[in-house]
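Showing subunit A:
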Amino acid sequence: MKETVIKTDKLTKRFGDFVATNEISLEVYKGEIFGFLGANGAGKTTAMRMLCGLSIPSSGQATIAGFDVYKQTEHIKKHIGYMSQKFSLYEDLTVLENIRFFGGIYGLSNADIKTKSEALLNELGLQDEAKTLVGSLPLGWKQKLSFSVAILHDPKIVFLDEPTGGVDPVTRRQFWDLIYNAADRGITIFVTTHYMDEAEYCNRISIMVDGRIQALDSPANLKKQFNASSMDEVFFELARGAKRGE
Partner candidate 1 sequence: MKQFFIFVKKEFAHVLRDKKTLLILFGLPVAQILIFGFALTNEVKKSKIVIVDQAKDPASQAIITKVGVSQYFQIENTVANKRQIEDQFKQGKIKMAVVFPPYFNRDLLHQNKATIQVITDATDPNTANTLTNYFSAIVADYQAELNQTKAMPYRITTEMRMLYNPGLKGAPNFVPGVMALVLMLVCVMMTAISIVKEKETGTMEILLVSPFRPIMVILAKALPYLMLSLVNLCIILLVSVFVLQLPVNGSLLLLFAESTLFIITCLSLGLLISVKTESQQVAMLISLMGMLLPTVMFSGFMFPIENMPMGLQVLSNVIPAKWYYIIVKSIMIKGVGFSAIWKETFILVGITVVLLIISIKNFKIRLA
Partner candidate 2 sequence: MEAVVLNNVSKTYGKERKVAVDSVSLTVNKGELFGLIGPDGAGKTSIFRMLTTLLLPDGGTATVDGFDIVKDYKQIRNNVGYMPGKFSLYQDLTIEENINFFATVFGTSVEENYDLIKDIYVQIEPFKNRRAGKLSGGMKQKLALCCALIHKPTVLFLDEPTTGVDPVSRKEFWEMLKRLKQQDITIVVSTPYMDEATLCDRIALIQNGRILQIDTPDKIVQSYPDKLYQIKADRMYDLLKELNVYPKTLSCFTFGEYLHLSLTDESEQAEKELIQHLQNKGFHNIEMGAVTPGIEDCFIQLLKK
């Protein structure tokens, strides 16, 4: 029996007359890598904000890590991690200071922070850079570090918003290694990306068009369903019909 960590039922968000996300229903299971795709303006960001407890839905139901998105947003925030392309750590703090700070924010004990930061630095091979300012690290390292920091408190789910934009292909793959690793540890990954090859790395993906989820399945099944040879084609087939922009 698969454990469901994200469950939404007809989740909707309206801004005035504009329906940003329109009755989206999905289930994401523990340890799954779930790709959340869509063209610019399809409503991904709005949906993600609701799932993170940052924005109250207009209607519909959703539970994240067992907590209700209307009433228990504070609990949700404790059990999720979040990382976006723009969110890099504090550039003027060192690697170690950043880890300690975010560990502290999530209420980890000092002993916990110590063991976890050592493990984290080892995993990333950043032992020698522990006292380096984050600002002077290469972009790829920053992204890997901020992912590791986002899962420092062992969240049930981690939300990644275009985590690999602009990163070189080798670092991009190293980043996905980290993702797989986290998924192996039972952390659910909810990720958006514009790289269609990355969509293939996900266990299941959903594609949003104009606020609705138009397709939701494993990459292999989606390709079969749309009679396409790559995810790129599937995406095109669906997004081409999009009416609205950002």
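Here is the rule we use: a residue touches a chain if its C-beta (ideal position, glycine included) is under 8 Å from a C-beta of that chain, and two chains touch if they have at least 3 such contacts; residues count from 1.
Basis for inclusion: all candidates are chains of the complex that A comes from, given by their letters.
None of these values were measured; they are calculated from a predicted model.
One chain among 1 or 2 touches subunit A in this complex, and its number is 2.
Subunit A meets candidate 2 in the complex at residues 38-41, 85, 138-140, 162, 165-171, 173, 176, 180, 184, 194-197, 200-201, 219-220, 230-232, 235-236, 239-240, 242, 244-246.
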